[in-house]
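One protein chain is absent from this view; the other protein chains keep their places.
Chains here go by letter, A, B and C, matching the order in which they are written, and residues are numbered from 1 within each.
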Amino acid sequence: MEKLKVSIVGASGYTGGELLRLLLFHPNAEVKQVTSESYTGKFVYKVHPNLRKATQLKFSSVSELEECDVLFLCLPHKSSQNKIDDFMKLAPKIIDLSADFRLKDGAEYKKWYGHDHARPDLLDKFVYGIPELHREEMKKANYISSAGCNATASILGLYPLYKEGLVEEDRTVIEVKVGSSEGGNKANEGSHHPERSNVVRSYMPTRHRHTAEIIQELSFGKNITVHFSATAIDLVRGLLATCHLFLKENLEEKDIWKIYRKYYSDEPFIRIVKENEGIYRFPEPKLLAGTNYCDIGFKKDELSNRLVVISAIDNLMKGAAGQALQAFNIMNGFDEKTGLEFPGLHPI
Amino acid sequence: MEKLKVSIVGASGYTGGELLRLLLFHPNAEVKQVTSESYTGKFVYKVHPNLRKATQLKFSSVSELEECDVLFLCLPHKSSQNKIDDFMKLAPKIIDLSADFRLKDGAEYKKWYGHDHARPDLLDKFVYGIPELHREEMKKANYISSAGCNATASILGLYPLYKEGLVEEDRTVIEVKVGSSEGGNKANEGSHHPERSNVVRSYMPTRHRHTAEIIQELSFGKNITVHFSATAIDLVRGLLATCHLFLKENLEEKDIWKIYRKYYSDEPFIRIVKENEGIYRFPEPKLLAGTNYCDIGFKKDELSNRLVVISAIDNLMKGAAGQALQAFNIMNGFDEKTGLEFPGLHPI
Amino acid sequence: MEKLKVSIVGASGYTGGELLRLLLFHPNAEVKQVTSESYTGKFVYKVHPNLRKATQLKFSSVSELEECDVLFLCLPHKSSQNKIDDFMKLAPKIIDLSADFRLKDGAEYKKWYGHDHARPDLLDKFVYGIPELHREEMKKANYISSAGCNATASILGLYPLYKEGLVEEDRTVIEVKVGSSEGGNKANEGSHHPERSNVVRSYMPTRHRHTAEIIQELSFGKNITVHFSATAIDLVRGLLATCHLFLKENLEEKDIWKIYRKYYSDEPFIRIVKENEGIYRFPEPKLLAGTNYCDIGFKKDELSNRLVVISAIDNLMKGAAGQALQAFNIMNGFDEKTGLEFPGLHPI
Partner (left out) sequence: MEKLKVSIVGASGYTGGELLRLLLFHPNAEVKQVTSESYTGKFVYKVHPNLRKATQLKFSSVSELEECDVLFLCLPHKSSQNKIDDFMKLAPKIIDLSADFRLKDGAEYKKWYGHDHARPDLLDKFVYGIPELHREEMKKANYISSAGCNATASILGLYPLYKEGLVEEDRTVIEVKVGSSEGGNKANEGSHHPERSNVVRSYMPTRHRHTAEIIQELSFGKNITVHFSATAIDLVRGLLATCHLFLKENLEEKDIWKIYRKYYSDEPFIRIVKENEGIYRFPEPKLLAGTNYCDIGFKKDELSNRLVVISAIDNLMKGAAGQALQAFNIMNGFDEKTGLEFPGLHPI
C-alpha cells in the first residue's frame, strides 16, 4: 500500500517532535515536510536529539510547504485560526493540535480565551479529537481538533458517569497534577531548573481554559459546572487528574465497574486500573510515558456520595501527539493502534 | 535560667530526629534522653547523619527513661495510649506527636481508626496541638497532642473562613500532595526508589484518618463534611493542601484578605502568600523545608462561588516536630519562635 | 516463519521484566514461560504493571519449565552456575544475564567475586555478550553471557582506543554515574525514597566487580589497570561513564573521530555524540531510556594528553535486556535491530 504523505507545521516544539517520532515509525505514513521558522534548514535531530540516527530530515519554512495528504498543525495559540485557509489549500485532511478549533461555540471561546475567534464559521467543521467519544464522526471527518491534555484525562475519566446522568451537575472538582513538558519548550524564569525542581506549584487554581472543553463534552444538554484546578509538580512527562464527583444515587463500586466496562471494555487505549493490593493500585502516569494509554481508576467514599475518579495519561501522547495519531489512524481507516504499540517502561 | 530537661521517646524516626535537631539548638532545653529500642546504645548520629558533630548523645531503651520536665512521645500508632500511665509518671508535661490523643470523641476515634481507644477517659486532658487555634489552652496545659500534618495544613488554611461561618457545610474538597517522608523511615516495597520516584500516586483517595481532625476543628457546632484525598508525589519533604470550598455569600478577594488578616496578622508562623507576579505567587512547600511556617494563599473563582485555598507546610516541621516545639515554647512561657527561626533555603 | 519458543528464568526482576517486554513485541519470538518462585501463578502484569493489557501470561515455577529454543537466565548471582546443567538440558541455546559466565579465567573470577567458580570448565563455552566486540563468535554461539551495565558503557567507550594500542596502560580512571534501577527490585534501607532521593552516593569507590570484565575485554594481551568508581545518583534508569584516559601519542580530536568511525560507523546501536552547540553536546542517558543505544562522545584536554570519553546507556537495555536481545537476534540470524527500534523520548 502506498504511504500517505504527511507534513507537520510547527515541528520544533515538544508536541511536534513527539508526533514526528511517531510518524517516522508509522508503516502507512511518510513524513514529507516538517516546519520550523527558527530552525529552517537544520537537521531535526539537532532539536529532537532522540531522533539522532532515526532521520536525516531537515526543517523547512512554512512558506515552503507543499501539498500533502494529511497536515498536522502544532502551532502556538491563534496561529491555526489565522492561517487556516492556507492550510486547507495544502491538504484535504487536517489535524490541528492547538486549542483553536476545540470549542463549538464562539461565545464560549471568547469567554475562556478573552478574544473573538477569527473563524467562528469553521468551528463546527472540526471533530473534537477524543476518539472514545467521537470515533464515528472521525471516520468521516476531514478536520479534527485534538483535545487538550488536561481535558482528555478529565473527560475520559468522567464520560461514562456523565453520559449515564449519574453525576450532580454543579459539584465536580477536578485537580490535575502535571509535569513541566506541558508548558512547552520555551525557557522562562519559572521553568529554570533551580526554581522549577521540587515544586508543588498552584499555577492555575481557577479559570483554566481546558475547563471549557470538559464542560462542552460532558454536558449532554444539561447545564453543568466543573471546578478545575491545576498544580505543577516535579515531573517532566505525565498528568494525573483526580476528579471528585458526587453521585445522584447510591452506587456501589461493582455498579461503577459495570458502567466503565460498558463504555470502555473494547477501547484499545483505556485500561481500568483498580487493584486491592500492590504498589500500583490506581493509575500512575509514570508507567504511561511514551504510551497512548489513558488509565482510569476510582474509589467510592463509604461515608458520602463522593466518588473519586483517578485518570492518568502521558500529556504529550494521549494528551497530544499520540491521540492525534490515533485520530489519524481512524480518519484514514488504519488499525487504530498502528504506531502506538509501545507499552511503556517499568521502572522509570 | 536553668534549662528544662527534656526527653524524646521514639527518637529514631523522622519526626523524633527532627525534634531532636531542634531541641539540641534550643537555648532553654537540655536533651536528657532519647530512646530507640532498635538502636539502644548507638550514637544518634548513626541514624540521623545530619547530627554528626552536633551531639555525642546515644540512644537509650525506653526502660531506662528517667524523670524529666517535658517528655515528647514520637511513637507508632497506639503505643502512646497503651503506655500513657508510665509516661505520666515520668514527666509532668507531655507532648504526644502520634495520633492517639487528637480526637476528643471516642466514638469518632473508633469510626476512623477502627478500634476502641484504650484510654477514652484521657481524651479531654490533651489540648489539640495547633497553637493558632488553641494557644490560650496550651499556656495552661500539661498534655498536648500534636496535630497531623495533613490536618495542620488544611485546618490552618480553612479556619478563618469556617470560624466566620462563610463556608457551605458539605461541599469542601481537600486535595493534599505530599512527599515521601510523611510515610516514615521504614523501607517497604512502595518506598523503593525505582517505584517511588516520579510517582503521582493516589495513596488515599478516601477515608484518610486526618479527615476526622479537620472536621473536629472546623465544625464549631455545625455538622460539616470534608471530602479529603491525598496524593503522593516525588518529593521528600513538603505538603501542599489545595482546598476547594464554596462560599455562602458573594465575597471578593479583598474581603477574604481582611478575614485572613484578622486571624493571622499577628501569627509568627503564618504568612499570606498571594502575589500577582513572579514565580512564587502561591504557597510553595519547597521554600519551607526546615521552617515552621504555614504559608496560605487563595484564589476566588470568578465564575462560581468556589474559593481555592492553598496551604503549604514542611510536613516534618509545622506538620510535626516544629509545631510540637512551638507548643513546647507556649506551654513553658518561652518566646514562641525560640529555636524555630530558620527561614528556609532558596533555591532548593 | 515459525517463531522461536523462548522462556525467561527469573522474570520478576527489573531485567527479566524488561526482557519480557521486548520479547512480547518481537516478531520472531514466542514467550512460552516466565518463572518466578515468589509470584508463581500470578499474572506478570501484577509485577510489571507496564504490561497490563499487553499479556495475560502468568509466572511459572522454575520446576515447571519445559523445553524451549532459547532460554534466558535472569537469576541472582551464583544461581546460573549452580543450575546450569539443568538449564542446558532444557534448551540448546542459553543467554545468561547474570555475572556468572562473563569472566574467562577462574582465577580472576575468584579474585573479584571472592569464591571459587562452581563450573570453571564452562567459562570458555560462553561468548562475552557485547556484539560490537564479539559479533562473529555470537553467530556461531550456543551460550552467551550478557555483559554488566557498567562494563558495557566503559568497554564500548574505550574499545577502539585500546584496540589501536593508543592508551597508557595503567592510568585510565572510569567514573560511572548510575540510577537506582541498577540495584534491582528489592527494597532495602538504602533504597528507601527519602534516603535515596537527591543522593550523590559513592557506593563503590573501589573494587567494583565489573572492573574485571573491563580489563578482560580491553587488555589485548597487555597488562592493563583500570581505576573504576561508581556513584549512585537520583535517577531511576540510565548510566553515564566518564572515562579519563591518557594517550600515548599526541592525537587531535579529528584523529580520534576517525578511529571511532572506523570501528563504529556501521554499528546500528552506537552513535558518536559530540556537538559544538546546543544542550545535548555529549551523550545523555535520559535520552536513551528504553533504547538499545550506546552514545559515545569525547573531549581532548588541550593542556595534557588526557582524553575524556563519555559513554551513556540505559542500564536495563544496552546494559542488560536490550543487549541480550541484540545477542539473541545475532545468534539466531535475525536482523540485529529487530524489536529494538524504539528511539527514546524527548523530553523525559
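Assume a residue touches a chain if its C-beta (ideal position, glycine included) is under 8 Å from a C-beta of that chain, and two chains touch if they have at least 3 such contacts.
Remember, it's a predicted structure, so these values are computed and weren't measured experimentally.
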| item | value |
| --- | --- |
| Omitted chain - touching chains that are shown | A, B, C |
| From B:V236, B:I256 or B:I310, residue that would touch the chain that is not displayed | B:V236 |
| Residue of A:V44, A:L158, A:V173 or A:V236 touching the missing chain in the full complex | A:V236 |
| Sole residue of C:S61, C:N82 or C:T206 that reaches the chain not shown, by the stated touch rule | C:T206 |
| Sole residue of B:N50, B:N82 or B:S219 that reaches the chain not shown, by the stated touch rule | B:N50 |
| Among C:G106, C:P120, C:G190 or C:P268, the residue in touch with the chain that has been omitted | C:G190 |
| Residue numbers in chain B that touch the chain omitted from display | 14, 17-18, 21, 24-25, 46, 48-54, 181, 185, 236-237, 271, 273, 275, 278, 280, 284, 287, 289-290, 293, 341-348 |
| Residue ranges of chain C at the interface with the undisplayed chain | 171, 173, 175, 177, 189-190, 194-195, 197-202, 205-207, 225, 227, 229, 231, 233-235, 238, 240, 242, 244, 279, 281-286, 297, 299-304, 306, 308, 310, 312, 347-348 |
| Residue ranges of chain A at the interface with the undisplayed chain | 14, 179-181, 185-189, 191-198, 234, 236 |
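In this section, only the chains that are shown with their structure count from here on.
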| item | value |
| --- | --- |
| Residue-number overlap at the chain B/chain C interface, same or different (half cut) | same |
| Of all other chains, the one whose Cα centre sits farthest from chain B | C |
| Most centrally placed chain - per-chain CA mean versus overall CA mean | A |
| Distance from chain C to chain A - Cα centre to Cα centre, in angstrom | 36 |
| Averaged-CA centre spacing for the pair chain B and chain A, given as whole angstrom | 38 |
| Chain B and chain C: spacing of chain centres that average the CA atoms, whole Å | 46 |
| Residues of chain C engaged with two or more neighbouring chains | 14, 181, 185, 236 |
